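Only one protein chain is missing; all other protein chains are in place.
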Amino acid sequence: MSGMSRIVKTVTNITFPLVLIYGLYVIAHGHLTPGGGFQGGAVVASGLAMILVAYGSVWTMKKINEKHLSALESLGALGFIGLAFLGLIFGTWFFNNYLVGNEILFGEIGRGAANIYTAGVIPLMNFAVGLKVIAGLFAIVLVMAYATRLKEGK
Amino acid sequence: MSLRNSVAVIFFLLIAIFFVFSAFITHPFGEFNNENSPEMDQYIIDNTQNETGADNGVTSVVFDYRGFDTLGEATVLFTAVAGVIILFRRLKK
Amino acid sequence: MIYQIPYIAVVALILIGLYAIIFRRNLIKMVIGITLIESGVNLFLITLAFQKDSTAPIYHGSETGLTMSLPVPHALTLTSIVIGVAVTALMLTLVIHIYKHYQTLDARKIGMEGDEE
Partner (left out) sequence: MNGELDLIAEMLKHSPALIVAIPLLGAFLTPLIGKINDKIRNAFAVFIVALTSFFVFLLANDILSNGSIHTYVFGGGPALTEGGFAVRILFEVDGMNAFMAIIASILALAGVIYSWAFMKENTGLDKYYTLILLMIAGMFGMILTGDMFNFFVFLEIASISACALIAFRTNQGKAVDAGFKYIVISAIGALLILFAIALLYSQYNALNMAVLAREIQLTFLDKIALALLIAGLAMKAGIVPMHMWLPDAYGRAPASVTILLVGATQASLYGALRMTSTLYGKNIIAVLKHVDFDLFGQSVVFDITLNGVLGFIILLLAILTIFIGVLMALKETNFKRMIAFAAIAEIGYMILAIGSAFLAVASIDTVTSSAILSQPGYMALKGGIFHILNDALDIGLLFLVAGAIYYATKETSLNKLGGLARNMKYTTIFFLIGLFAVAGMPPLNGFASKILIYESTYQVNPILSIIAILCSILLLAVFVKVFHSAFLGPKQEKFDNVKEAPKSMLIAMGIIACLIIFIGLFPEYVLNNIVTPAADALVNFGNYIHEVDSNYVISLIGGF
């Protein structure tokens, strides 16, 4: 399949950046507003799924295949579990939020801080999970779409 | 009706009775009293800003208080991706 | 009674799902049944989170003394939704494979061939 009509492709081209920005916003502000890594990741992945629908799975598979996505997902997962392991090393317990209270990165705490430099490792974990969810959900959709594509002549 | 079907009907009715009963005796929607006061959740609501710095109580639960669940959850997604890819792999080398 | 209506909705969802799994023979309908049960359970978790007159458990500054809905069930629901996605993805993958092998989605007709290997 070579994708859908030109109208759909054009609209996708226009709306995808918006979806992407919105998803990244949800990920980045996960510790302040409703949302987080999973939700934002799902938003971005749905944008990618829109591209998949508009351009067809064969075209998308040529641009990025599931091996790349799988590696990306591994990186996200490694980032997440790595942050947890760093808690073991720096904070003496697995999953310790060791960045809370420091002065360099995301360390601010307390009532009414309400800015993005709060919550310790939570924003970092949000990013890791966001990356993982984007890659993971898109990989699932892409692989399933590619496997069930209509072959030439059918 | 075959044996298989009647077993299925009995199983379904049994489970249905359990669920319907549980619906009628769960505490009323949105009402808490001394017996089931949400102490654990109140603790999280009170301390999320001071302990974790996150304004979003849900995120503080997801990534801090119950972070290990989230690791499991991320792992489930990872598992599903690995499973889907392995099932659609090429069979010949 | 009026306060039990959300739970009745939960139970209705779960029972419809169970009905689909037990009595329907179409694999896709069974998958739909499982997702229905899943949404029933998720709805149950979310209803448990609600307190009367509560807001979402998110601070916008240093306000205190608000009644907030409980955060833990929200987190549990999030986890269980993601798990649901994973399970559904895998089930649909298997359904695709079953369809490729047997050219049917009728549960009675699959897995009936002899022991070939």
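The letters A, B and C name the chains in turn, as written, and every chain counts its residues from 1.
Convention: contacts are C-beta pairs under 8 Å (C-beta built on N, C-alpha and C of every residue); 3 or more make two chains touch, one makes a residue touch a chain.
Note that this is a predicted model, so its numbers are computed, not measured.
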Interface with the undisplayed chain - residues on chain C:
14, 18, 21, 27, 30, 34, 37-38, 41, 44-45, 48, 72-73, 76, 79-80, 83, 86-87, 90-91, 94-95, 97-98, 101-102, 110-111, 113, 115, 117
Footprint left on chain A by the chain that the document does not show:
70-71, 74, 77-78, 81, 84-85, 87-88, 91-97
Residue list for chain B contacting the dropped chain reads 7, 11, 15, 18-19, 21-22, 25-27, 36-41, 43-44, 64-69, 71-73, 75-76, 78-80, 82-87, 89-93
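By our rule, only the chains that are shown with their structure count from here on.
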Length of the line joining the C-alpha centres of chain A and chain B, rounded to whole Å
22
Could you work out how far the Cα centre of chain B sits from that of chain C, in whole Å?
10
Two-or-more-chain contact residues of chain C, please, as numbers and ranges.
58-60, 62, 78, 82, 85, 89, 93
At which residue positions does chain A touch at least two other chains?
32-34, 36, 38, 111-112, 114, 137, 140, 144, 147
For a test of understanding, state which residues of chain A touch chain B in their complex under the given definition.
30-34, 36, 38, 66, 69-70, 73-74, 76-77, 80-81, 84, 94-95, 97, 100, 106-114, 118-122, 125-126, 129, 132-133, 135-137, 139-140, 143-144, 146-147
Residue ranges of chain C in contact with chain B within the complex:
3-8, 10-11, 14-15, 18-19, 22-23, 47, 50-52, 54, 57-60, 62, 68, 70-72, 74-76, 78-79, 82-83, 85-87, 89-90, 93-94, 97
Given the complex, residues on chain B that touch chain C span 8, 11-12, 15-16, 19-20, 22-24, 26, 28-32, 38, 40-41, 44-45, 48-49, 55-58, 60-62, 66, 69-70, 72-73, 76-77, 79-80, 83-84, 87-88
